[in-house]
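Complex shown without one protein chain; remaining protein chains in place.
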Amino acid sequence: MPGHKPLKIMFLSPVGYADSDPIFAAMAAEHKLPGTEVHVTSLPASEGGFTHIEYRSYEAMVTRGIIRATRAAAREGFDALAIGCFYDTALHDAREVSEGMIVTAPCVASCEIAASLSNRFGIIVGRRKWVHQMQSTVREHGHEHRLSGFYHVELGVNDFQKDHAETEQRLIGAGRKAVEEDFAEALILGCTMEVGFYRDLEKRLGVPVIDPSIAALKRAEYAAILKRQCGWVPSRKWSSEAPPEDEIARFGQFDTGEPFGNRIVVEAA
Amino acid sequence: MPGHKPLKIMFLSPVGYADSDPIFAAMAAEHKLPGTEVHVTSLPASEGGFTHIEYRSYEAMVTRGIIRATRAAAREGFDALAIGCFYDTALHDAREVSEGMIVTAPCVASCEIAASLSNRFGIIVGRRKWVHQMQSTVREHGHEHRLSGFYHVELGVNDFQKDHAETEQRLIGAGRKAVEEDFAEALILGCTMEVGFYRDLEKRLGVPVIDPSIAALKRAEYAAILKRQCGWVPSRKWSSEAPPEDEIARFGQFDTGEPFGNRIVVEAA
Amino acid sequence: MPGHKPLKIMFLSPVGYADSDPIFAAMAAEHKLPGTEVHVTSLPASEGGFTHIEYRSYEAMVTRGIIRATRAAAREGFDALAIGCFYDTALHDAREVSEGMIVTAPCVASCEIAASLSNRFGIIVGRRKWVHQMQSTVREHGHEHRLSGFYHVELGVNDFQKDHAETEQRLIGAGRKAVEEDFAEALILGCTMEVGFYRDLEKRLGVPVIDPSIAALKRAEYAAILKRQCGWVPSRKWSSEAPPEDEIARFGQFDTGEPFGNRIVVEAA
Amino acid sequence: MPGHKPLKIMFLSPVGYADSDPIFAAMAAEHKLPGTEVHVTSLPASEGGFTHIEYRSYEAMVTRGIIRATRAAAREGFDALAIGCFYDTALHDAREVSEGMIVTAPCVASCEIAASLSNRFGIIVGRRKWVHQMQSTVREHGHEHRLSGFYHVELGVNDFQKDHAETEQRLIGAGRKAVEEDFAEALILGCTMEVGFYRDLEKRLGVPVIDPSIAALKRAEYAAILKRQCGWVPSRKWSSEAPPEDEIARFGQFDTGEPFGNRIVVEAA
Amino acid sequence: MPGHKPLKIMFLSPVGYADSDPIFAAMAAEHKLPGTEVHVTSLPASEGGFTHIEYRSYEAMVTRGIIRATRAAAREGFDALAIGCFYDTALHDAREVSEGMIVTAPCVASCEIAASLSNRFGIIVGRRKWVHQMQSTVREHGHEHRLSGFYHVELGVNDFQKDHAETEQRLIGAGRKAVEEDFAEALILGCTMEVGFYRDLEKRLGVPVIDPSIAALKRAEYAAILKRQCGWVPSRKWSSEAPPEDEIARFGQFDTGEPFGNRIVVEAA
Partner (left out) sequence: MPGHKPLKIMFLSPVGYADSDPIFAAMAAEHKLPGTEVHVTSLPASEGGFTHIEYRSYEAMVTRGIIRATRAAAREGFDALAIGCFYDTALHDAREVSEGMIVTAPCVASCEIAASLSNRFGIIVGRRKWVHQMQSTVREHGHEHRLSGFYHVELGVNDFQKDHAETEQRLIGAGRKAVEEDFAEALILGCTMEVGFYRDLEKRLGVPVIDPSIAALKRAEYAAILKRQCGWVPSRKWSSEAPPEDEIARFGQFDTGEPFGNRIVVEAA
C-alpha cells in the first residue's frame, strides 16, 4: 500500500466459536495483499458459544457482541472490518458505531463482484431456512433483479467442512441446476463456511464462483485502500449519525468486558 | 372473548427503563377489551438501562433481551406479544422463538389500520435520523406506495412527554404539512412515545391519526382472538422454522436470568 | 365489546343468490365475538341473479348493488362491512360512500393474517381464470413479495361445496404443491366459497390455512372495535372524499329500491 | 383503409349525459381517417343521468352500462371501442365481453403516445381527488417511472368547458409547473373534457400535449387497422376468457334494454 | 391518409446485409395503408457487413450507422422510422436526432399491441443469449409484469428463414410451452427475422401472435398519422434535447458518406 503503515483489516466471525478461525486465517494469508495485516477474530464465550447463527434468534443474541467488537476494532485503529456471516448480520448497526472504519460483509461484497462478471447469478445455500432472509438482504443491497434463485444443499453451517467430497458433490449439483435450468452465469456460495470450494467448482461448472469469505476480506481491504488514498470514510450525517459518546457512556453497555474471544493475527509482509 | 380464560397480551417496551410503563399500562387499560389481560413489561437492567433505542446500535444491544422476553412470554402462555417500538425492533427474530404466540409491532399494525382508512398516509417521527430505517421497514411490510412521506419534529424519544403543549404544536405542524402539501389522507405517529396525542391531532387536522402503541396492542389482541377462535398460530415451516430446543439448551443463552425488569398487570374485567 | 351497544357487522355476499347465506351465517355464528351482531346479506334479484362473479364482467354488473348496499348499511348504523368475495370487488368504490363505517374484504384481510404468521404464502384458487386479477389485487395491497404463487384446482365458485371429499382432496393437492415445491409457509383459500375446509387442511399440511370468509368477518369486527374504542373511521380527505349528497340525490341512483335480497341476522349474545 | 368496408369505431362516453357528445363528435370528425366511421355514444338515462364520474362510486354505478354497451357494440360489428373517461373505467371488464372487438381507453392511449415522444411526462387533472386512482392506473399500465407528477387545476369535469379562457390559463399554469419545476418533457391532459386545448398549450409551453379523447379515438382506430390487416383480436385464453353465453343468458342482465342513450354517427368519407 | 401527401415511413434494418430487405418490403407492401409510402433500407457496407446483431458488441458497431440513417431519414422528410431489430437497438439514441420524425422499434410496438389484447404474454426468441438484454428492454418499456417468460428455440437470427417447416415446428413448441405451462395469453415473436410465421402459429395455438416487424411498421405508421393529424412530434425538452447543429458540424461524424446500403421503395397506392 502507498503509505508505510500496513492496512489493518479485521475479519470478525460473529460466533462464539473459534474452531473456524484458523480456516479464515489461512484464507486471509493466501488472499490478502502483502502490505495488509489481518486479524481474524471471533466473539467471547460470554456472548454465548454459538457455533453458527443460522437462526434469526441466534443472530439477535450475538448482535450485542458485534457492536462491541466493532467499537473495539475502531478504537484499535482498524481501517475496515468484515463481518463473517452471509446474512451480513448487523451490518447497518455496526456501521453506526464504526467511526472512521468501514464495515462490510460477505453478501454485499459477493454480489458486487458477481454483478461485475455476469448479468445473472445464483446463490448456493445450506438450508432452505436461510432463503427468505437472504433474499430480503439481496433486495436491500439492490441485486435482486440479477438473481436466478437460491439453491439449498441440505447442509447446516457446521456441516460444510465435515466431509469435503460430499459437500463438493452437493455444491456441484446445486450449481449445475442454477446454470443449466435457471440460466445462472455466475454463482455465489451463500455461507462463509463454504470456504475452500470455489476453485474446484469453477473448473467443474465453467462459470465464476464467488467465495463470500474472500469477497468480504477483499472488499474490506479495498475500502481500506480507498480510505487511505482518498480519505473516504463513513458518513455521519442523517441516518448515518452515530450515538453520542456521553449517552453511550451513560448506558454503560458498549465497552464492558473483552470484545473478542479469539484472535489470530496475519501479519503484513 | 368467547372462551372463559382471558386473552393474555404482553406489551413489551424494549428498553431497560420502566418510567414509561405506567403510560402504556394506562393506555392498555383504556383500550383493551374487557376480557383481555395485558402485561406491560420492560427489559431488566442487566440488558442495559437504555431509555430509548433511537440508534441502530442501541437496538442491536437489546435484541438479546427481546428474544429472552419473547421466549419467556411464550412459556408463560401469552397469546400474543406487541414489541413497543416503531422500528418494529427484532420482530422477525422474535417470531422465530414465539412458539404458538403471535408477535406483532407498532409499525406494521399502524400501517394496516391506516391503509384501511385512507389511500395515502404520512408518518410523523421525532428525528430525521430514524427515517431511512423506518422507510425500509415500511417497504418490507408492503406499504411504501401509500406513503406521502416522513415528517420529523426535532424531538428525541425521551422528549415527547416533556412538554405536551410544545409536542402537540410540533405534531400539528408536521401533520398539516403532510396533509396540505403532500396530500396525506391519514397520519401515523411514528414513535410509541407519541402516545396520548392522537385524539387532539384528529380534531385539529380532520384526518385519522393512528397511535402506534394502541395499534400494536389492538393488533396483538386481534391476533389472540384469531388464535383462540380459528387456531391460527405461527407457521414453523421453512424460514419460519424455530431453532431446535436441544441446541438452544446447549448454547445456554436464552433462558438465563430474569427476562423482565418491570411488569404492570392490567387485569381482565 | 367495551360499550353496551353490540358491534354491528355486515357480511355482504355480492351475488344475487341467497343459497350460500346460511353457510356464511353459520360461519359468523361460530366465529364472531359474543357482543357482535352480524347480518349476512346478499343482493336483490333486481341486480341480477348472479350465483357467482368469477368474471370481471359479472363483477361490473354487481358493483352498483354493492354501492347501494354499502350506503344502506352505513345508514343503518353498521360499524363495518365485509364484502364477501376474494376479488375484493368494489372495495375502494364502497369505501367512498361508507361514511363512518369501515369496509374490508377477504383478500386484504387474509393477506394481513398470513403475513403475521409466515414470511411466504400461497393462494389456492378455483380456476386459472382468476389469477391475473387477484395477483393485481395482492400487488396493490402490498403483499406480492410474499407470494409463493397461485394454485388452481379446476373448480368453479359454485363447485366447492358440491362434493366435499373431492374438494378437500384437490385443495390438499394444491396446498402440498405450494408447500413442498414452492416453499409456501402458509396458505390462503382464494375464494369465500372454500369456507369450511381450513381446519382439515391445516391438520393435513402442517401450516396455517387462512379461510377468507372468516378473515373478512374478523377484520371487520376488528375495525369495528377500533372505531368504538379509538374513534378511527375512514378519512374523507383527498382521494377518500365522498361525493356530495346533493349530487347523489340529483343523479337519483343510489337509494332506489331494496338494497338487500336476503338477510340473516346473527344476534349478539 | 385497405378493404372496402369502413373501419367502425365507437367512442363511448360512460355517462348518462349527451351534452358533450357533439364535442366528441366534432373531435372525431376532425381527427379520424377518411375511411373510418365513428359512433359517439353515451349511456341511457336508465343507467343514471351521471354528468360526470369523478367519484369511484359513480364509476361503480355505470360499469353495468359500459358492459352492456360493449356487448352491444361487439354485436353491431364495431372493430374497436374507446371508453371516453381518463380513469379508463371498466377497461378490463369490458375487454372480457368484447368478443372480436378491441377495447381501449384514454389513459393507456395517451401514455403510449407520450412515451414515444418523450422520456418523462406530467398529467394535468381537474382535482386532487382523482390522483390516487389515476396513479394506480398509470402504474398498472406500466408508465409510472415516466411520470413527473400529477397537477390539479381545481376544476371539476363539468367545469372545463365553461370558461375557456379561465380553463386555458389554469392548464398553462399547471403545465408550466410540470415542465419548469419537475422537468416534464411532455404533458397529458388527464380528462376527456379537457378536449380542445392541446394545440394552444403546445404553442405556449413548447412541449407535446396529448389530448386523451383524440388519443383514445386514434388508438381504437389503430387497433381496428391491425385487426383488419393482421387479424389481431383479443385473446380469450386464461384470464382473458369470456363468460359462457348460456350463463349470460341465464343471469339475464346483459342484453336488456337499450344500451345507448344517445348516438351521433360520423360517417366514413 | 387525410392530407394529400403520402405518409412516409422508413423501415431500417440495422445490418449491413440487404438479403432480408425484400422480405421486409413484401411484409410492408402487404400491411401498410394504401396512402403510405415505405422505404425499406439497410446500412452501407462501410458500417460493416453484419448479417445480424445478436451480440451487444455487434450492436455497438452499428449504432453509428443507425444515427446517420436516422438523421438522413429526418432530412428526407420521413414522418416516422422503425428500427428493424427486436433489441430496439439505439432507439433512444436515434430519437435524439430525429428532429420532427418519430422513431419506434419492434419490442415496444409489439408489447403495446400484446398488452391491448391480453393480460400476460410470452416472447419467443432464438437463443438464450438474447434474453437478459431483452428483459431489461421490456422492463424499461414498462411491460415486465405482463411477461410469462422468454422461450428460446436454439436458432440464430440467420437461421429462422432457412427451413420454414423446422422453424415453425420449434416456434409452435415454444409457444405451446408458454401457453400451457406458463399461462401466456398471447405471444410475441422476439426477432424481426421470425417474420412470416404468425398466422400459422395463431391457428395452431389459439392465441394472438404478434409479428414484431409488422408491429414496428404499423406503430410507425400510427405515429405518422398522429403527427399529420395532431401535430404530435418528439419533445426536445430536457433529456429529449437534440445536440446543437454547429457542434454536430464541428465533430463532422454525422453526415459523412452514404447512410444507406440498400433501399427498396414500396410506393403509396
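Lettered A, B, C, D and E in written order, each chain numbered from 1.
Throughout what follows, contacts are C-beta pairs under 8 Å (C-beta built on N, C-alpha and C of every residue); 3 or more make two chains touch, one makes a residue touch a chain.
These figures come from a predicted structure and were not determined experimentally.
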Q) Wait, the hidden chain, what does it touch out of the ones we have here? A) A, B, D, E
Q: Would you mind spotting which of A:22, A:206 or A:244 touches the chain that isn't drawn?
A: A:206
Q) So which of E:29, E:60 or E:265 would be touching the chain we can't see? A) E:60
**Q.** Option from B:131, B:191 or B:210 whose C-beta touches the chain left out
**A.** B:131
**Q.** Touching residue (missing chain; options E:5, E:75 or E:129)
**A.** E:129
Q: Can you list, in ascending order, the chain D residues touching the missing chain?
A: 119-120, 145, 183
Q) Given the full complex, what residues of chain B touch the hidden partner chain? A) 128, 131-132
Q. Which chain E residues touch the hidden chain?
A. 47-50, 54-61, 63-64, 66-67, 90, 92-94, 96-97, 128-133, 136, 140, 238-239, 241-243, 251-254
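The definition used in the following text is that only the chains that are shown with their structure count from here on.
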Q: Considering only mean CA positions as chain centres, point out the chain farthest from chain B.
A: E
Q | Rounded Å distance between chain A and chain C, as computed from the means of their C-alpha atoms | A | 46
Q: List, in ascending order, every residue of chain A touching at least 2 other chains.
A: 128, 131-132
Q) Which of line, ring, star, complete and other names the graph you get from chains that touch? A) other
